[in-house]
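Left out: one protein chain. Kept in place: all the others.
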Amino acid sequence: MSKPFHFWGGLMVAGVLWGTAVWVSSEAARPGMPPYTKSAMPTFAVQDAAMVLNGARRFGADLAFIQLMQYYGSPEHSDPQVSYPLRKKTHRYSRSDHHKDREDSQSHNEEGHESGHLHLGSEGTADATDQPSAGFPLLGDFALRAGTLDPRFHFAYLFASGALAFNLNRGDDAVQVLEHGIRGDPTYWRYRMYLGAISYRKNQETEKVVATLEEAMKDPDCPSMIKNILAHIHIKKGNLKRAAEIYVDLLESRDPSYSTHAENQLVKLGVIRK
Amino acid sequence: MRSLLAIARYTFLQQFRNRLYLVVVLFGLLMMGATLLFGALAGDQEVRVILDLGLVTAELFGLATAVFGAVTLVLEEMESKTIYLILTRPLPRPVYVVGRFAGLFIAVAVSIILMEILHFGLLYFKGWTPDPAVWMALPMMGLKVMVMTALTLLCSLTFTSVPTATVFSILLWVLGHFGNEIRFMGEKAGGAAVTLAAVFCAILPDMTLLNARDMLDYPGFNGSVLGHGFLYAGLYTLACLALSSALFSRKEF
Partner (left out) sequence: MTDLAAIQLDGLGKTYSRSHLGRVKKTMGLEGVSLSVKEGEVFGLLGLNGSGKTTTIKLVLGLLFPTSGTAKVFGSPAGSAQAKRAVGYLPEIPYFYKYLSGKEVLRFYGRLSGLAESRLNGQIDEVLAQVRMTANAGRPMREYSKGMLQRIALAQSMLHDPRLMVLDEPVTGLDPLGLREMRELIHQLNTKGKTVFFSSHSISEVEKLCHRVGILVNGRLARVVDQSEWKSEHGRLEEIFVSTVAPDHVRAAA
């Protein structure tokens, strides 16, 4: 066969195959994430864009969550003293902004407030009537960022909303996070369960809070933090037996900080000996 | 058929005796081990992070071996003139192109399989329970790499320059993942932009259809998606190979 035949024949075959491929693509279902339009945290826009462009949005959400965990675990990110609502990020939050916030909060504070850095022993021990903590102002943003990348990354929303509501006493911020989660995945009913728990807490309906969190504990996706919070609530209410049961469950946690804390608590409760 | 198998076999052997290929695979295996470190930072989500990072690692390193292998596959042979003794044999040129592609893809698939064996070993060690969605994601990953291997081969024959072909291939990989966003922006802009976006997405490889890694938790990710993925990837790959054969048929040495 001659060279021209091979060339034009190849082009024709390629055209037919490609056209058929385009048709298959147009007919195919495409379960997955909605189009990604912008990052919830401009500081990480480049990192997030790189993940999107490599088809790694789920992994990008994982990285965002790891950064959330590191942020929440870093004492230097806690702002002491005065409370303020969830910062809506319209500009790049820089070190100078952080210093300015500290100066503002110091100039306004009179009574002082224990910093909200991650301390497992204090999770869930605050009352709804306590002052909201100013610590970790970007906690919600990190969760929104993870959820924007992967709207079905439920854990990020549950973790952040739990921390905001029960540890940092910022129920409104927690509600905003959960509402963002509901927009991304309206079918995930546990968001509404957490909303219920936060609402009960606000109204000081402690029994209902306990009941809701007990229900949440049955979910295999329930964050260890929520279990820890529930255990502390039970200790506060004097239900040491139930608290011990929860700590036994927490011994299996993948997060070593929680499993270690649970072990220590069980020693304190006299259930196990070190 | 014998000729095709012979070409595929020596291409496969050539990859395994290529130092760059071995270095990339080794690095991929090391990175797989590093997923444990990332997982430890994620607390309760350790298994999810190991799963996701492992899939990304295997795919990206597989892509690297595919792209670096494909850009040099034919170009190097043309420059070194080893191609003379092949093309002077009664071997149709399309058979040469397809055989080279097949040998390279099999070598890349083996590298991905090795990395995934390690990956799943780590996951089982961490108490992961097998998920049907993940088993479906693995062949889809292979399909993405298959499409990129064919596309890169086409780029190498089109541009006849290794750096240009490499850059262009990576650009197509990236833009292929941006299809949903391109269509979305076209719809937002309206008018001619919709058609332009559609044309652009038709030319680009539809990586969003094959990107099963990001579909794992989503309802509707089922056998139908897998079937469409196989069909699309197969057709697109064959189209690239047909175009490559057409271009190669005109090459003089």
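A and B are the chain letters, set down in written order, and residue numbers restart from 1 in every chain.
Here is the rule we go by: a residue touches a chain if its C-beta (ideal position, glycine included) is under 8 Å from a C-beta of that chain, and two chains touch if they have at least 3 such contacts.
Here the structure is a predicted model, which is why all the values come from computation and not from measurement.
Residue-wise, the contact with the chain that is not shown comes from B:91, picked out of B:91, B:114 or B:167.
Where chain B meets the omitted chain, the residues involved are 2-3, 5-7, 10, 13-14, 17, 80-82, 84-92, 252-253.
Criterion: only the chains that are shown with their structure count from here on.
Per the touch definition, chain B reaches chain A in the complex via residues 38, 40-49, 52-53, 55-56, 60, 93-94, 126, 144, 173-174, 177-178, 180-181, 183-184, 202, 206-209, 211, 213-221, 224-225, 228-229, 231-232, 235-236, 238-240, 242-243, 245-247, 249-250.
Interface residues of chain A, counted against chain B in their complex, comprise 3, 6-11, 13-15, 17-18, 20-22, 24-25, 27-37, 52-59, 62, 65-66, 69-70, 150, 152, 155, 159, 223-224, 253-258.
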